[in-house]
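Note that one protein chain is taken out, while the other chains of the complex remain in position.
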Amino acid sequence: MTVLLVILLSIGIFFNGLGSIGLMRFPDVYTRLHAATKCTTFGSIFTSLSVIVFGFYLWGASGDSKYGVLALHTIVALICIIITNPTGAHAIARAAHRSGVMPKQAVIDELKEANLK
Amino acid sequence: MVSFIVTFLLSFVAYLFLTASQGEILGLWSNYEIIAALIISLIVAAMASRVLFQKKSYHLLNPLRWVIFLGYLVGPFFFAMAKANIDVAYRVITGKINPGIVKISPNLKNDAAITLLANSITLTPGTLSVDIDEKNNDLYIHWINVTNLKPTIEDICGSFPIWARRIAE
Partner (left out) sequence: MNQLLNIFLVPGVLLILFMLISLFRLIAGPTVPDRVVALDTINTLVVAGMILFGAAFEEVIYIDVAIVYALLSYIATLYIAKYIERRAKNR
(Lines give C-alpha, C1' and ligand atoms only; values in the text may rest on other atoms or scores of the structure.)
Protein backbone atom coordinates (compact mmCIF):
# COMPACT_ATOMS: atom_id res chain seq x y z
CA MET A 1 0.00 0.00 0.00
CA THR A 2 2.66 2.50 1.03
CA VAL A 3 4.82 1.37 -1.89
CA LEU A 4 1.99 2.06 -4.37
CA LEU A 5 1.42 5.54 -2.91
CA VAL A 6 5.14 6.35 -3.07
CA ILE A 7 5.35 5.23 -6.73
CA LEU A 8 2.32 7.35 -7.76
CA LEU A 9 3.56 10.38 -5.83
CA SER A 10 7.10 10.21 -7.22
CA ILE A 11 5.85 9.97 -10.84
CA GLY A 12 3.58 12.98 -10.22
CA ILE A 13 6.28 15.07 -8.54
CA PHE A 14 8.81 14.21 -11.27
CA PHE A 15 6.54 15.48 -14.07
CA ASN A 16 5.44 18.57 -12.12
CA GLY A 17 9.06 19.51 -11.55
CA LEU A 18 9.86 18.89 -15.21
CA GLY A 19 7.07 21.31 -16.13
CA SER A 20 8.52 24.16 -14.10
CA ILE A 21 12.09 23.44 -15.28
CA GLY A 22 10.87 23.44 -18.88
CA LEU A 23 9.24 26.80 -18.20
CA MET A 24 12.72 28.13 -17.39
CA ARG A 25 14.65 26.44 -20.23
CA PHE A 26 12.56 26.86 -23.38
CA PRO A 27 13.04 29.96 -25.58
CA ASP A 28 9.53 31.27 -26.41
CA VAL A 29 5.88 31.30 -25.31
CA TYR A 30 4.62 28.36 -27.37
CA THR A 31 7.30 25.85 -26.34
CA ARG A 32 6.89 26.99 -22.73
CA LEU A 33 3.18 26.26 -23.05
CA HIS A 34 4.04 22.73 -24.23
CA ALA A 35 6.07 22.08 -21.09
CA ALA A 36 3.70 23.84 -18.69
CA THR A 37 0.41 22.35 -19.89
CA LYS A 38 1.33 18.74 -20.59
CA CYS A 39 3.67 18.11 -17.70
CA THR A 40 1.62 19.79 -14.97
CA THR A 41 -1.62 18.14 -16.11
CA PHE A 42 -0.03 14.69 -16.16
CA GLY A 43 1.73 15.23 -12.83
CA SER A 44 -1.42 16.51 -11.16
CA ILE A 45 -3.34 13.45 -12.41
CA PHE A 46 -0.84 11.18 -10.67
CA THR A 47 -0.67 13.11 -7.37
CA SER A 48 -4.49 13.27 -7.23
CA LEU A 49 -4.70 9.57 -8.09
CA SER A 50 -2.55 8.79 -5.06
CA VAL A 51 -4.94 10.79 -2.84
CA ILE A 52 -7.93 8.94 -4.37
CA VAL A 53 -6.31 5.54 -3.71
CA PHE A 54 -5.43 6.63 -0.15
CA GLY A 55 -9.01 7.80 0.53
CA PHE A 56 -10.74 4.69 -0.82
CA TYR A 57 -8.28 2.40 0.97
CA LEU A 58 -8.86 4.04 4.37
CA TRP A 59 -12.64 4.15 3.71
CA GLY A 60 -12.61 0.39 3.20
CA ALA A 61 -10.26 -0.24 6.13
CA SER A 62 -11.81 2.00 8.80
CA GLY A 63 -15.39 2.55 7.54
CA ASP A 64 -15.19 6.26 8.36
CA SER A 65 -17.03 8.07 5.55
CA LYS A 66 -14.72 11.12 5.91
CA TYR A 67 -12.09 9.36 3.79
CA GLY A 68 -14.66 8.45 1.13
CA VAL A 69 -15.69 12.11 0.95
CA LEU A 70 -12.02 13.04 0.56
CA ALA A 71 -11.69 10.70 -2.44
CA LEU A 72 -14.97 11.85 -4.07
CA HIS A 73 -14.07 15.54 -3.82
CA THR A 74 -10.61 14.83 -5.21
CA ILE A 75 -12.27 13.20 -8.25
CA VAL A 76 -14.29 16.40 -8.83
CA ALA A 77 -11.16 18.57 -8.55
CA LEU A 78 -9.30 16.27 -10.97
CA ILE A 79 -12.09 16.54 -13.56
CA CYS A 80 -11.94 20.35 -13.22
CA ILE A 81 -8.16 20.33 -13.81
CA ILE A 82 -8.36 18.03 -16.85
CA ILE A 83 -11.10 20.08 -18.54
CA THR A 84 -9.82 23.59 -17.80
CA ASN A 85 -6.06 23.19 -18.35
CA PRO A 86 -5.87 22.58 -22.14
CA THR A 87 -8.63 25.13 -22.77
CA GLY A 88 -6.69 27.81 -20.89
CA ALA A 89 -3.52 26.92 -22.80
CA HIS A 90 -5.40 27.27 -26.09
CA ALA A 91 -6.70 30.71 -25.05
CA ILE A 92 -3.20 31.91 -24.10
CA ALA A 93 -1.66 30.63 -27.36
CA ARG A 94 -4.33 32.31 -29.47
CA ALA A 95 -4.02 35.62 -27.59
CA ALA A 96 -0.21 35.50 -27.87
CA HIS A 97 -0.30 34.96 -31.61
CA ARG A 98 -2.90 37.67 -32.21
CA SER A 99 -0.98 40.17 -30.08
CA GLY A 100 2.07 39.73 -32.31
CA VAL A 101 4.39 37.40 -30.35
CA MET A 102 5.96 35.24 -33.07
CA PRO A 103 7.49 31.79 -32.42
CA LYS A 104 11.30 31.87 -32.31
CA GLN A 105 13.39 29.55 -34.53
CA ALA A 106 10.24 28.65 -36.47
CA VAL A 107 10.70 26.77 -39.74
CA ILE A 108 7.12 27.42 -40.90
CA ASP A 109 4.25 29.70 -39.80
CA GLU A 110 1.08 29.12 -41.79
CA LEU A 111 -1.10 31.10 -39.40
CA LYS A 112 0.81 34.30 -40.15
CA GLU A 113 0.26 33.75 -43.87
CA ALA A 114 -3.45 33.01 -43.40
CA ASN A 115 -3.94 36.22 -41.34
CA LEU A 116 -7.38 35.65 -39.81
CA LYS A 117 -8.98 38.31 -37.69
CA MET B 1 -38.38 19.95 -21.91
CA VAL B 2 -35.51 17.50 -22.48
CA SER B 3 -33.02 20.25 -21.64
CA PHE B 4 -34.92 21.02 -18.39
CA ILE B 5 -34.77 17.38 -17.24
CA VAL B 6 -31.10 16.99 -18.16
CA THR B 7 -30.09 20.19 -16.35
CA PHE B 8 -32.10 19.10 -13.30
CA LEU B 9 -30.42 15.68 -13.16
CA LEU B 10 -26.92 17.10 -13.69
CA SER B 11 -27.23 19.69 -10.92
CA PHE B 12 -28.85 17.10 -8.59
CA VAL B 13 -25.96 14.67 -9.05
CA ALA B 14 -23.38 17.48 -8.65
CA TYR B 15 -25.02 18.65 -5.41
CA LEU B 16 -25.08 15.11 -3.99
CA PHE B 17 -21.44 14.58 -4.99
CA LEU B 18 -20.33 17.73 -3.18
CA THR B 19 -22.35 17.26 0.02
CA ALA B 20 -21.68 13.58 0.79
CA SER B 21 -21.05 13.02 4.52
CA GLN B 22 -22.84 11.01 7.22
CA GLY B 23 -26.58 10.19 7.17
CA GLU B 24 -29.34 7.61 6.69
CA ILE B 25 -29.36 7.05 2.94
CA LEU B 26 -26.48 4.72 1.92
CA GLY B 27 -24.58 6.06 4.94
CA LEU B 28 -23.70 9.21 2.98
CA TRP B 29 -26.68 11.60 2.84
CA SER B 30 -29.43 12.62 5.29
CA ASN B 31 -33.09 13.09 4.32
CA TYR B 32 -32.98 16.88 4.61
CA GLU B 33 -30.02 17.00 2.26
CA ILE B 34 -32.02 15.14 -0.42
CA ILE B 35 -34.93 17.60 -0.05
CA ALA B 36 -32.59 20.60 -0.27
CA ALA B 37 -30.93 19.06 -3.33
CA LEU B 38 -34.33 18.63 -5.05
CA ILE B 39 -35.38 22.25 -4.38
CA ILE B 40 -32.04 23.79 -5.42
CA SER B 41 -31.76 21.74 -8.60
CA LEU B 42 -35.33 22.67 -9.59
CA ILE B 43 -34.42 26.36 -9.23
CA VAL B 44 -31.18 25.91 -11.19
CA ALA B 45 -32.96 23.97 -13.95
CA ALA B 46 -35.65 26.64 -14.27
CA MET B 47 -33.02 29.37 -14.58
CA ALA B 48 -30.38 27.71 -16.71
CA SER B 49 -32.16 25.17 -18.92
CA ARG B 50 -31.54 27.28 -22.02
CA VAL B 51 -27.76 27.33 -21.56
CA LEU B 52 -27.21 23.69 -22.51
CA PHE B 53 -28.41 22.53 -25.96
CA GLN B 54 -28.50 25.91 -27.65
CA LYS B 55 -28.62 24.28 -31.09
CA LYS B 56 -31.38 21.77 -30.22
CA SER B 57 -29.22 18.74 -31.00
CA TYR B 58 -29.69 15.94 -28.49
CA HIS B 59 -27.48 13.20 -29.95
CA LEU B 60 -24.89 13.64 -27.15
CA LEU B 61 -27.38 12.15 -24.67
CA ASN B 62 -26.92 8.65 -26.11
CA PRO B 63 -25.34 6.48 -23.34
CA LEU B 64 -23.41 4.42 -25.91
CA ARG B 65 -21.39 7.56 -26.77
CA TRP B 66 -20.47 7.99 -23.08
CA VAL B 67 -19.22 4.40 -22.91
CA ILE B 68 -17.10 4.96 -26.03
CA PHE B 69 -15.82 8.23 -24.48
CA LEU B 70 -14.73 6.47 -21.28
CA GLY B 71 -13.02 3.74 -23.29
CA TYR B 72 -11.26 6.42 -25.33
CA LEU B 73 -10.11 8.20 -22.15
CA VAL B 74 -8.52 5.20 -20.45
CA GLY B 75 -7.28 3.49 -23.62
CA PRO B 76 -5.66 5.35 -26.55
CA PHE B 77 -5.83 8.81 -24.96
CA PHE B 78 -3.99 7.91 -21.78
CA PHE B 79 -1.35 5.98 -23.74
CA ALA B 80 -0.75 8.95 -26.06
CA MET B 81 -0.54 11.28 -23.06
CA ALA B 82 2.14 9.16 -21.36
CA LYS B 83 4.10 9.12 -24.64
CA ALA B 84 3.73 12.92 -24.89
CA ASN B 85 5.16 13.45 -21.44
CA ILE B 86 8.20 11.26 -22.05
CA ASP B 87 8.75 13.16 -25.33
CA VAL B 88 8.54 16.55 -23.55
CA ALA B 89 10.85 15.26 -20.82
CA TYR B 90 13.44 14.35 -23.47
CA ARG B 91 13.18 17.82 -25.05
CA VAL B 92 13.42 19.62 -21.69
CA ILE B 93 16.60 17.77 -20.79
CA THR B 94 18.36 17.93 -24.19
CA GLY B 95 16.90 21.22 -25.51
CA LYS B 96 16.48 19.95 -29.10
CA ILE B 97 13.54 21.77 -30.70
CA ASN B 98 12.45 22.48 -34.27
CA PRO B 99 9.13 24.33 -33.94
CA GLY B 100 6.59 25.66 -36.44
CA ILE B 101 2.89 26.31 -36.97
CA VAL B 102 1.10 24.04 -39.46
CA LYS B 103 -2.48 23.69 -40.68
CA ILE B 104 -4.67 20.57 -40.82
CA SER B 105 -8.26 20.11 -42.05
CA PRO B 106 -9.94 17.36 -40.03
CA ASN B 107 -13.34 17.91 -41.74
CA LEU B 108 -15.42 17.80 -38.57
CA LYS B 109 -18.68 19.74 -38.54
CA ASN B 110 -19.80 19.64 -34.92
CA ASP B 111 -18.67 22.10 -32.23
CA ALA B 112 -18.37 19.35 -29.58
CA ALA B 113 -16.25 17.20 -31.89
CA ILE B 114 -13.91 20.12 -32.65
CA THR B 115 -13.55 20.91 -28.94
CA LEU B 116 -12.74 17.29 -28.11
CA LEU B 117 -10.19 17.07 -30.93
CA ALA B 118 -8.49 20.37 -30.00
CA ASN B 119 -8.18 19.40 -26.33
CA SER B 120 -6.85 15.96 -27.27
CA ILE B 121 -4.28 17.56 -29.59
CA THR B 122 -3.12 19.91 -26.84
CA LEU B 123 -2.47 17.06 -24.41
CA THR B 124 -0.74 14.66 -26.84
CA PRO B 125 2.77 14.38 -28.33
CA GLY B 126 4.48 17.58 -29.38
CA THR B 127 1.42 19.48 -30.59
CA LEU B 128 -0.61 22.45 -29.28
CA SER B 129 -3.67 23.90 -30.99
CA VAL B 130 -3.27 27.67 -31.46
CA ASP B 131 -6.17 28.95 -33.56
CA ILE B 132 -9.21 27.85 -35.55
CA ASP B 133 -10.62 29.03 -38.88
CA GLU B 134 -14.31 29.16 -38.07
CA LYS B 135 -15.50 29.11 -41.69
CA ASN B 136 -14.30 25.64 -42.64
CA ASN B 137 -13.03 24.34 -39.26
CA ASP B 138 -9.30 24.17 -40.05
CA LEU B 139 -7.05 23.90 -37.01
CA TYR B 140 -3.71 25.71 -36.75
CA ILE B 141 -1.28 23.69 -34.66
CA HIS B 142 2.06 24.54 -33.08
CA TRP B 143 4.29 21.52 -33.61
CA ILE B 144 7.48 21.27 -31.54
CA ASN B 145 9.37 19.01 -33.98
CA VAL B 146 8.43 19.67 -37.62
CA THR B 147 9.41 16.71 -39.79
CA ASN B 148 7.58 17.63 -43.02
CA LEU B 149 6.10 20.96 -44.03
CA LYS B 150 2.80 19.64 -45.45
CA PRO B 151 1.73 17.15 -42.76
CA THR B 152 -1.10 14.66 -43.11
CA ILE B 153 -3.60 14.19 -40.29
CA GLU B 154 -1.90 10.96 -39.19
CA ASP B 155 1.37 12.84 -38.59
CA ILE B 156 -0.23 15.22 -36.11
CA CYS B 157 -2.90 13.37 -34.19
CA GLY B 158 -3.02 9.71 -35.27
CA SER B 159 -6.51 8.23 -35.03
CA PHE B 160 -8.07 11.01 -32.90
CA PRO B 161 -10.41 12.47 -35.62
CA ILE B 162 -11.95 9.02 -36.09
CA TRP B 163 -12.62 8.77 -32.35
CA ALA B 164 -13.96 12.33 -32.19
CA ARG B 165 -16.35 11.56 -35.07
CA ARG B 166 -17.45 8.35 -33.37
CA ILE B 167 -18.08 10.08 -30.02
CA ALA B 168 -19.58 13.45 -30.87
CA GLU B 169 -20.95 13.51 -34.42
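Each chain carries a letter (A and B) given by its place in the written order, and its residues are counted from 1.
The criterion applied here is as follows: contacts are C-beta pairs under 8 Å (C-beta built on N, C-alpha and C of every residue); 3 or more make two chains touch, one makes a residue touch a chain.
Just so you know, these numbers come straight off a predicted model, no measurement behind them.
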Missing-chain contacts mapped onto subunit A: 2, 5-6, 9, 12-13, 16-17, 19-21, 23-24, 29, 32-33, 36-37, 40-41, 43-44, 47-48, 51, 54-55, 66-67, 69-70, 73-74, 76-77, 80-81, 84-85, 87-89, 91-92, 94-96, 98-101, 117
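Throughout what follows, only the chains that are shown with their structure count from here on.
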Between subunit B and subunit A, distance of the C-alpha-averaged centres to the nearest whole Å: 15
Complex contact set, residues of subunit B against subunit A: 17-18, 20-22, 27-28, 81-82, 84-85, 88-89, 91-92, 95, 97-103, 118-119, 122-123, 126, 128-131, 133, 140, 142, 144, 146, 149
Parts of subunit A lying in touch with subunit B, wherever the complex brings them together: 15, 18, 21-22, 25-28, 30-31, 33-35, 37-39, 41-42, 65-66, 68-69, 72-73, 76, 83, 86-87, 89-90, 93-94, 97-98, 103-112, 114, 116
